[in-house]
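Quick one: this structure, given as structure tokens, is what I'll be asking you about.
The complex is shown incomplete by one protein chain, all other protein chains being positioned as in the whole.
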Amino acid sequence: MKKWYNVVAILMATVIVLGIFAIGCAKTAPPQPGGPITINIGEPVALSGSAAPWGQIPTPFREAWFEVFNREGFQVGGKTYNIKLIQVDDQNTPEGGAAAAKQLVFGDKVRFIAGHWTWNFSAVAAVTNPAKVIFVTRTGAPDQLPASWGGLYDPKTMPYVVFGTPSQEEFTADCFALIKAYPNYKRLGLMDSVQSGVDSAGWRALKKELDAAGIRYHNEWFAVGTSDFTPYITRFAEAGCNLVFVAGWVGEFMLFSKQRWEMGYKDMKVGCSGPFVDINIYKAVCGPDAAQGLIGAYYDNSQFKETKVNPKYIAQCQEALRIAAEKTGKPYTYTGEIAWLPSHVLILVQAMQKAGTVDDTDAIMKAIRGGTFDTTIGKWTMSGEKTYGSAVVFGSPAPLCTIQGDKEVYLSEYPTKPLP
Amino acid sequence: MPPAEIWIDGLVQSCIYMTMAFGMVLVFSILGILNWAHGQFYMLGAFVVYYAITAAGIPFPISLLISGVVVGGLGMLVEKFVIERLTSPGYGMLYVTVATLALMFFFEGAAGMAFGLMDKGLSTVLPGVLDLGSFSVSYQKIAVIIFTLVIMISMYIVLNRTKVGLAIRAAAQEPVAASLYGISVGRVSLIVMGIGCALAAMAGGIMAPVYTTNPFMGRIPMIMSLLAIIIGGLGSLTGAIVGGIILGFLNSVIAYHLSYVSEFVLFLLVIIILLVRPQGLFGAPLK
Partner (left out) sequence: MPYFDYKTLIPRTVIGVLIALFVIIPVFTTNVITISIFISSGIWAIAVMGFVLILRTGQFSMGQAAFMALGAYTSAILTIKLGMPFWPSFLLAGIVSGIIALIIGLVVLRVGGIYFSIITLAFGEVVRIFAQQMEGITRGARGLIPPMPPTIVLGGFEINFAAGPVPYYYFMILLVAITAVVFWRIDRSRMGGTFSSMAANQILAEHQGIHLMKYRVIAFTIAGVFTGFAGAYYANFLSIITPLMFGLWQSIQIMMMSIVGGISSIVGGALIGATILYTLGIYLSRLPIFNIQYLLFGAAVVLVLLFLPKGTGLVDLWGKFWHKVFREPEEYEMPEESEMAVE
């Protein structure tokens, strides 16, 4: 009996060790096709953890978009290039971001990182900048504001960072878009999880703008992992808020909406600071009635009313949506990705074309700073010289939609103003 | 003074913590171990109910019973093949503790792989609200309260008025003497584990419509039931109930007054209790 245990234990240990080495060595180098040269772009994305739905749902669309894009590719200096996307799970945490960045930069040897929206900016930037990898990310994780506001983005030590999506400024614009759609609001409720930092520089910047425009608001923060929002709904109701903007992850937003409906606050409108993952999930969790009228971000560029988008990119995105629907076998309605990776990639591509090189990182960054780019969400000029210390912030239409029946319907838009 | 809706919310929270804590204490008093995977049985029960309702169309109350039976059975398997092996003399407490911790992650991973990471909702179960004037309470939450009452009453009956209950109580107090009377402590352990896990599963099932169902939903109830047991006293069933009640109300009221600091306050409270009166309210005093 005893010997049997020993044998099994040794066998298992061997299997585990062999398995480790097998998996580690199983790196398949893809064969290089003759034809367009492939450029690798890396993306640390939240494929697990609380933001996993937002990380996983765009995958069919991303793949489809690159398929459409690579049909033509892009030309620099007489050569044609294709793009290959490499995604690594960053688990939506700073340490995961650092690990993912190291994997992409040192393991997969990418020279660009784009489409990044998780909130681990500092961790990734600490890896990419010394390695001269251009990092296209978003503003909005409140540690990007310049040093004078206590943030950690420093254009001198981080020369290879581009803010391809101005989430911070977009959040402010979203509030204004909300007010534009519901001018008879009584008080705006703002809620976020303490993960973003209670009363951090980003929040203070937002409130400064709201104060300047005379918008009445009430601010709440909840502990990470809360599923019972009853106390917060009560506090909002007591403060007189009938329009609440919840900056949390998908589950938190759904539970808030459900609970406020059940508590009887049916005329409290709720919005989330991100696109809807899939309307059916919201209907399943909140109930079909509570889900009506929920507000979210919306990036179907064929519906924009105030921002003009190049028809070529509209067509590309529609084609990609169609392919994604084909691949998944059911209607594919998630448009949120249109404002992220494709837009970031187009910025990089046009910068490479302007600079005339795909290798010279400094030349490409020079072409990006202050340049004007035409992407899937319109034509914007990089700004932010005074605010961020470097003109590397793109713009956004900040569009919103609302759930009506089974569909997302365009609600309003409030294009972000260029930053000083 | 927090408004009435906070008190009702506290009551609902109490019910769940109570049920979970009760199951944990039951297992602890016979097997002598804290089952760290208790929260995962809660999560599995919620998933069983979810799939029973959406995929098979089984009505909610029967789904609850099914989840209790299925997950209770799973608990018994775990007891037989893992816990029993690792609690035989010669192993330290460390082994079974690490094993239940490893199981915690095993079940989370398995659920994540099998069911996907997206939140699932069951809002169509018991829809509607009860209007109480200035606020309303959803029927789902009322169902939680009723469910807990039913469970507590049936547990009381089982433990105090049936032979099985008598065997359980005897084995909990004096295992050696009980075995002299012909009670198979091994069999009782199996039954108790089954009951404890079934309680957790049904708690998860009744809460599935109230919150979302996802593979990570078991973590917080596990910690909360642990805190409830500490407040009430390890090894005391009454303590589990009282601890659950106190914790539930404290959670809601503190969150109402201090929002996100509530987490901190609860842990601090637990540490103070452990230092000042480690046996909690109803536990056996230390030597």
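Chains: A and B, in written order; residue numbering restarts at 1 for each.
In the analysis below, a residue touches a chain if its C-beta (ideal position, glycine included) is under 8 Å from a C-beta of that chain, and two chains touch if they have at least 3 such contacts.
Since the model is a prediction, treat every value here as computed from it, not as a measurement.
Put simply, the missing chain touches A, B once the whole complex is considered.
When the whole complex is considered, the residue among B:62, B:77 or B:113 that touches the unshown chain is B:113. From the set B:77, B:98, B:150 or B:177, the residue in touch with the chain omitted from the display is B:98, counting the whole complex. Counting the whole complex, the residues of chain B in touch with the unshown chain are 34, 81-82, 85-86, 88, 90-95, 97-99, 101-113, 117, 215, 223, 226, 230, 234, 260-261, 263-264, 267-268, 270-271, 274-275, 278, 286. Taking the complete complex into account, residues 2, 5-6, 8-10, 12-13, 16-17, 19-20, 23-24, 47-48, 52, 89, 93-95, 98, 102-103, 106-107, 119, 122-123, 126-127, 130, 141-143, 152, 194-200, 224 of chain A touch the chain not shown.
The definition used in the following text is that only the chains that are shown with their structure count from here on.
Inter-chain spacing, taken between the CA centroids of chain A and chain B, is 37 Å. Remark: chain A residues 48, 52-53, 56, 193-194, 198, 220-223, 225-228, 230-232, 234-235, 250-251, 254-255, 258, 262-264, 277, 281, 283-288, 290 touch chain B in the complex. Considering their complex, residues 2-3, 5-6, 9, 13, 117-124, 127, 129, 131, 135-138, 140-141, 211-212, 214, 217, 219-220, 251-252, 255-256, 259-263 of chain B touch chain A.
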